[in-house]
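One structure, pasted below without further comment.
Heads up, one of the protein chains got dropped from this complex, but the rest are sitting where they should.
Take a look at chain A:
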Amino acid sequence: MKQFIISSETDAIREVEERGDQTEIARFMKEEVKKQLKQFLDEAPQYFCSPSGPKLALVIDGKCLMYALEPSLRIMLLTLSLNCSSVVCCRVSPLQKAQVTSLVKKGARKITLSIGDGANDVSMIQAAHIGIGISGLEGMQAVMASDFAIAQFRFLEDLLLVHGRWSYIRLCKVVMYFFYKNLAFTLTQFWFTFGTGFSGQRFYDDWFQSLYNVIFTALPVVIVGLFDQDISSSLSKKYPELYKEGVRNMFFNRRVVAIWACFAVYQSLVFFYFVSLSSSTSRDSDGKMFGLWDVSTMAFTCVVVTVNLRLLMMCNSITRWHYISVGGSIIVWFVFIFIYSGIMTRFDRNDNMFWVIYVLMSTSYFYVTLLLVPVAALLGDFLYLGVQRWFFPYDYQIVQESHKDDADSINKPDSQETKEHLTPDEARSNEISQLPKEVSKHSGFAFDSPGYESFFATQFGKYVPPKAWDVARRASMKSKSKPK
């Protein structure tokens, strides 16, 4: 790694400082910083030629940073920093922390994240796009100023790779599904207007339209937004490259929206034309024909069932709450229409829907249509999903498929004890896990965790022996806590 160091502790600067003239010090330091920035900026490109060349790092301290952040030198600092793999600013004041963050935020136009645990980090946390505060021994000021609060620095990995990624996927799914279901529902009415002489007669009853988004299709999408996981948390950390899918906005771009919209249009065509063309001659067992409200109830039933089934198709992980909410929504629709059709009071505005569903459900036409229309509508979606997963899979789908046979990590730990035959290894680890557990060694400092210093080292396969002072610290902590 090649380090570019801009320090204010050089001999030349000390010499000028000893002379004591403030203006001269300021001018000299500015000249020095400018010269060094220029020099490093010229030197940096030659390291880019070879892909296996050393990584670049910039180290700058607070005094020089004060001059480097002036408008004339700011651009050079930014360019140089963006070319480096890491930039270390030491001895900076809180204001400078915020200034550096703003510089990157506005200059590089990237999403910035800042994380800190003390009161001096508050301005930096607020300057960045996403501010993360660590709650701990240094107090709660950082937490109160932040967007997200975590307890340990190492939880940042989980926050980004697991929860951040899931959150992006869930958000995309919820928003897309919302637009899709309303599009399918509304376009069905749109096709109806062609058959009404463009008079604007509504296809559905007023109550159906009002309650569609409130009761019949609302809860399942909330459940998806809460629980959907494309891959488990341990796999998310194992394949951090999957985070790039969010960075490149792969799930909510124009192509995705256009595809969902096309399928919504196709489904609305199926809903309207299948139902209306097949009901033009359908009648109940006594020859009586259907009217407008019977046809629209039939179509609405198909819409509700299809839209809920489509939700199940787009889930990556299905908990029992999904089944409950999807089944529940469909059942609520039937309960509602039974009650709505069965009751006619003096206060109804119109009695169009009286007894409609009972007559409908006494015909076999209803059941054949209810079997056919959702399947025909979802046929296109299913085909698209199958082909996309097979020939053009997303990265997370590849990971899903390669790990689909892995045992669930959420298996109850007791289940192993009930197995009759344990291999000697399993029996041994079982015994170990049943020993009394030690009290947690976390001391509450943000950057502290047992074995932290070797965490990243182990990622690269290197073994780093613990430092002597750390061993001593742990030993002292152990004696403090009383074993049970």
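Everything that follows uses one rule, which is that contacts are C-beta pairs under 8 Å (C-beta built on N, C-alpha and C of every residue); 3 or more make two chains touch, one makes a residue touch a chain; residues count from 1.
Going forward, contacts and distances are computed from a predicted model.
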Record-based protein name (UniProt) of the chain missing from this complex, from "beta-aspartyl-peptidase", "ALA-interacting subunit", "Transmembrane channel-like protein" or "Ribosomal RNA-processing protein 42": "ALA-interacting subunit"
Option touching the unshown chain, where A:Gln22, A:Gln46 or A:Thr281 are the choices: A:Thr281
Absent-chain contact - pick from A:Val33, A:Leu242 or A:Val305: A:Leu242
Sites on chain A contacted by the missing partner chain, in the whole complex: 163, 166, 195-197, 199-202, 227, 229, 233, 239, 241-245, 248, 250, 274, 276-283, 285-292, 294-296, 316-321, 344, 346, 348, 350-351, 354-355, 358-359, 363-365, 368-369, 371-372, 375-376, 379, 382-383, 385-386, 389-390, 394-395, 398-402, 404, 408, 410, 412-414, 434, 436-437, 460
